[in-house]
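This is the structure I want to talk about, given as structure tokens.
For this depiction, one protein chain was excluded, whereas all remaining protein chains were kept in their positions.
Order of writing sets the chain letters: A, B and C. Residues in each chain are counted from 1.
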Amino acid sequence: MGNPMKIRAASKDGVTEIKVLMSHEMETGQRKDANGATIPAWFINEVTAKLDGKTVMQAQWGPSISKNPYLAFKVKGGKAGDKVTVTWVDNKGDTRTDEAMVT
Amino acid sequence: MRTQQFERRQVLTFLGALAAAGFVVPRAAFANWDKAAFEAKTVDDALKALGAGTPASSGDVQIIASDIAENGAVVPVQAVSKLPNTERIAIMVEKNPNMLAAAFDIGPETIPEVTARIKMGQTSNVLVVVKADGKFYSAAKEIKVTLGGCGG
Amino acid sequence: MDRVSMGLAAFLAAAAAAATAAYAQQKDKAQEGIEAYREALQDGNPAELFEATGEELWKTPAGPKNASLEGCDLGLGAGVVKGAYAQLPRYFKDTDKVQDLESRLLTCISTLQGKDTKPYIDSAFGTPPKEEMNALAAFLSGQAKGTPIDVTPKHPKEQAMYELGKRMFYFQGGPYDFACATCHGQEGQRIRMQDLPYIPGNTGAAAGWSSWPAYRVSAGQMWSMQWRLNDCFRQQRFPEPVYASDATIALSMYMAATASGATMKTPGIKR
Partner (left out) sequence: MKRIVLTAAALLLLGGPALAQSAGTWGPGADDAAFAQMLKASFKDRGIAKLDRLSQDETQAFCSDPVASSGPAAAARREEIEKANLATVKWPSDGTWMGDWKEGEKIAQSGRGNTWSDKADQPNGGNCYNCHQISAEEISHGTIGPSLLGYGKTRGTSEDALKATWAKIWNAKSSNACSNMPRAGHMGILNEGQIKHLMALLLDPRSPVNK
């Protein structure tokens, strides 16, 4: 299930800014371990964000996204107290969903 | 292909179980991961896979990033589209083995400005490709990756 | 594409000319670029993920005594975490020792939780169980963020630790004749593109001390101060310092006392 995400969402002048930190190795599949064996690729490949139940962002990622990914974007609308839900799925099929309130 | 289908079934089973437990949003919320585009080894192949062909260079597509990265493991990049009806924003790193880093599907209420952090194996062009009103546009910026620290 | 070839042409032209003025300008641009990069990193610090893990470790009962670490006295009284990190290292009566955060945590892990601390000392950084120390350091240093560093050696053992740390700072050894002072003993120098804080001065000591523990983007790891110092000694070509040993605490005491008065910005984010 992975570790919890850190989600921040703040509404100002009719725009909600959403910032998400995710805990993930984002292994490229290009690296080798100490014994010379290739470390298999392991990365988040899909991220979905919802604001107040409505999908506002769907991202597809490759292994070129940095370890412990950070994603920030802005949405028109949204107000304090609205619920932000972020879900990621990785290429091994592991997934995690976390929520935060807009402030 | 078989492997991919198998993986997908696994994902579905896993998600199904989680959904039943009330943990996740329905499966339908996810776009299909574009394997062809993400496994493309050249910019042209990736653009083809994204259906972008040869995107027009546009000043309305902006890449906000420092000219130099102190470390290639984490390079902050903001991709901005000033084009009306932006549907999709993709970030590519020309010299990475997996050159497509990310593709963002933008909802109608979402402002087409996304910030992400990408890996860069070496100094390279970073490309942002935008799909707006069904057409494709792009911009490029070179980001230098420096060798840092004592190198020991 | 055009931008690249133009950039390259300009770069080559500058290189060919090797004129001091052109070079200086280019260098300034490089410096500017690096500063913009560092600023962009500040926006989202993955250290926060480790702070969350550390908080859980702090609050969750564990060990033979099935106790949490919440009763740990970090110097401001049992269980007080707010600002405690900014006043470490310090002398502790119960152990009759000067301790930094991590050596103090080992004491609490032993006394409160009843765990054997040897695996914590001997395991490699970033592997269990020592990885817990990075998360705890992220959490506890975060609890001191924004508070002033307040470390003034008063107790004779604190004063001795400070002096030993200062002497350690200048101690040369190994095949490269390196001391900490080789890189951190002059003002305004760089190694490659990295500015080297001048540790014997307040500003430099503060630049270092107030920003560690930090998330290292190069490795994608959360580094405690002990890990930071361990890697300094590695690059110095020294043998390995024992985890939480006196040499590391002495150096920390020297740095923290020199940095006293500056504001804690922990946990930081670094290249």
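Going forward, a contact is a pair of C-beta atoms (placed from the backbone, for glycine too) under 8 Å apart; a residue touches a chain by one contact, two chains touch by 3 or more.
Only a predicted model underlies this, so the values are computations on that prediction, with no experimental measurement involved.
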**OP:** Specify the residue from the set C:56, C:70, C:150 or C:163 that touches the hidden chain.
**Re:** C:163
Subject >> Chain not shown: contacting residue from C:52, C:140 or C:250 >> reply: C:250
**OP:** May I ask which residue of C:183, C:199, C:217 or C:262 touches the chain that does not appear here?
**Re:** C:183
Subject >> Where the missing chain touches chain C, by residue >> reply: 14-16, 18, 23, 26-27, 30, 156-157, 159-164, 166-168, 170-179, 181-183, 185-186, 188-193, 196, 234-235, 237-242, 245-248, 250
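Assume only the chains that are shown with their structure count from here on.
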Original post:
For the chain pairs A-B and B-C, which is connected through the larger number of C-beta pairs in contact?
Top reply: A-B
Original post:
Comparing centres built from CA atoms, which chain ends up most distant from chain B?
Top reply: C
Original post:
So, what's the distance in Å between the C-alpha centres of chain C and chain A?
Top reply: 28
**OP:** Report, in whole Å, the distance between the mean C-alpha point of chain B and the mean C-alpha point of chain C.
**Re:** 34
Original post:
Counting in whole Å, what is the centre-to-centre distance of chain A and chain B, each centre being its mean C-alpha position?
Top reply: 13
Subject >> Shared-contact residues (touching 2 or more other chains) in chain A >> reply: 66-67, 70, 72
**OP:** Spell out, as numbers or ranges, the residues of chain C touching 2 or more other chains.
**Re:** 43-44, 217, 220
Subject >> Contact footprint of chain B on chain A as seen in their complex >> reply: 15, 26, 28, 30, 45-46, 48, 50-51, 54-67, 69-77, 85, 87, 89, 91, 93-95, 97
Subject >> Contact footprint of chain A on chain C as seen in their complex >> reply: 43-46, 48-49, 52-53, 215, 217, 220
Subject >> Contacting residues of chain C [partner chain B, same complex] >> reply: 1, 3-4, 7, 29-30, 32-34, 36-38, 40-41, 43-44, 191-194, 217-220, 234-235, 271
